[in-house]
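Every protein chain of the complex appears in place save one, which is left out.
Chains: A and B, in written order; residue numbering restarts at 1 for each.
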Amino acid sequence: MKQINPIFSGIYWLTTLALLVIGVVMVFAYTPTEVTMGPVQKIFYLHMPIAICTFFSCMVVFIASVGYLWQRKAMWDHLAHAAAQVVVIYAAIVLLTGMIWGRAAWGAWWQWTPRLTFSLVLWLLYVVYLVIRPSIESSQRRAMICAVYGVVAFLDVPLVYLSVRLMPDIHPTSIELEPAMRNTLLFWFIPVTMLTVGLITASFRLAKRQAACNVIRELPMPKSKTPRPLGTPLSSGNRGVV
Amino acid sequence: MNSLNYAIGAYVVGLGLIIGYAAWLWLASIAVTKREKRQSGQERR
Partner (left out) sequence: MMLLLRQIILLTGKDLRIEARSRQTLGLVIVLGILIIVVLGLGLGPEQLTNGASATAALWVAYLFAGVLVFEKTMSVERHDGALASLLLAPIDRSVIYVAKLISNLILMLILALVITPVAVVLFGFDLSAAPWQFVMIMAMSILGFAAVGTLFAAVVSSTRLQGGLLAIVVLPLALPLVIASTQMMIQLFRDGKPIGGTGLTVLLAADVLYLVTSWLVFELILEP
């Protein structure tokens, strides 16, 4: 497998980290506090880009699942798995930051509102993807089941979105963005997107390497290092002479 | 708890999860490198 130039990789991650740090500083030092909601609104600058990238990662799972169903190559399964891990992490972040925001705004950690319910169901959809994998021993069967699930789960997302809109929405949150806030939000998309691409790629490459290692079964140590001289019978019952 | 603390807490949780995941990937990658070295050592023999 082609190695990524470690210098490139190092620069990439350092840049991402630096941008994240700058982003945090921007949020807490530069961006003005929103009037109606107070400082807790600052969660938005992290929450929103992560939410968008969650959806992007869901799409990657879908495309990779379709790819597997179409070509049956293991690499599609690795890609789907990698992207699904990112979806679960990101959806957890969306869910938790949403809950923290809700706690600050309404006093309760949980309300059955459309937004929170949607985040919860989305997270569950892809948690199931990860959880079923160890239950299936055959790697082809596993890839197949997960691919079908990956396809249907993604198509399910708009359905979940539509169905939660039937729920009563007690606390609609639409925010007016001043220019400084818009800048911060747009800025945050850069490190978050870099993180998304970087994490999916890293996880994908890891999965490929792990699969390659699993193919090579560990060889047992030979009993003696000196070769057996030609003509020595292998065992008493053996007819062939090597 | 004042509202700003909630915001800070959210960033800690969010970025913490990401860093945690990245760290897990990195550790797993080190483990795989060890396995690869061991296996290529075996093959040469």
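Definition applied: a contact is a pair of C-beta atoms (placed from the backbone, for glycine too) under 8 Å apart; a residue touches a chain by one contact, two chains touch by 3 or more.
Worth saying up front: this structure is predicted, and the values here are computed from it rather than measured.
Visitor: Using the touch definition given at the top, which of the shown chains does the missing chain touch?
Guide: Hidden chain, whole complex, touched shown chains: A.
Visitor: Looking at the full complex, which residue from A:T117, A:S139, A:T193 or A:Q210 touches the chain that isn't shown here?
Guide: Hidden-chain contact among the options goes to A:T117.
Visitor: Touching the left-out chain: which of A:T33, A:S139 or A:S163?
Guide: A:S163
Visitor: In the full complex, which of A:M75, A:I136, A:V197 or A:A211 touches the chain missing from this view?
Guide: A:I136
Visitor: With the missing chain put back, one of A:L125, A:V192 or A:A207 would touch it. Which one?
Guide: Touches the omitted chain: A:L125.
Visitor: Take the complete complex as the reference. Which residues in chain A touch the chain that isn't displayed?
Guide: 69, 117, 121, 124-125, 128, 131-132, 135-138, 141, 144-145, 148-149, 151-153, 155-156, 159-160, 162-167
Convention: only the chains that are shown with their structure count from here on.
Visitor: Whole-Å distance, chain A centre to chain B centre, using C-alpha means?
Guide: About 13 Å separates the centre of chain A from that of chain B.
Visitor: Show me the residue ranges of chain A that touch chain B in the complex, using the header's touch definition.
Guide: 20, 24, 27-28, 37-43, 46-47, 50, 85-86, 89, 92-93, 96-97, 100-101, 103-104, 195, 199, 202-203, 206, 209-210, 212-213, 216, 218-219
Visitor: Which of the residues in chain B come into contact with chain A in the complex?
Guide: My answer: residues 1-4, 6-11, 13-15, 17-18, 21-22, 25, 28-29, 32, 35-36, 39, 42-43.
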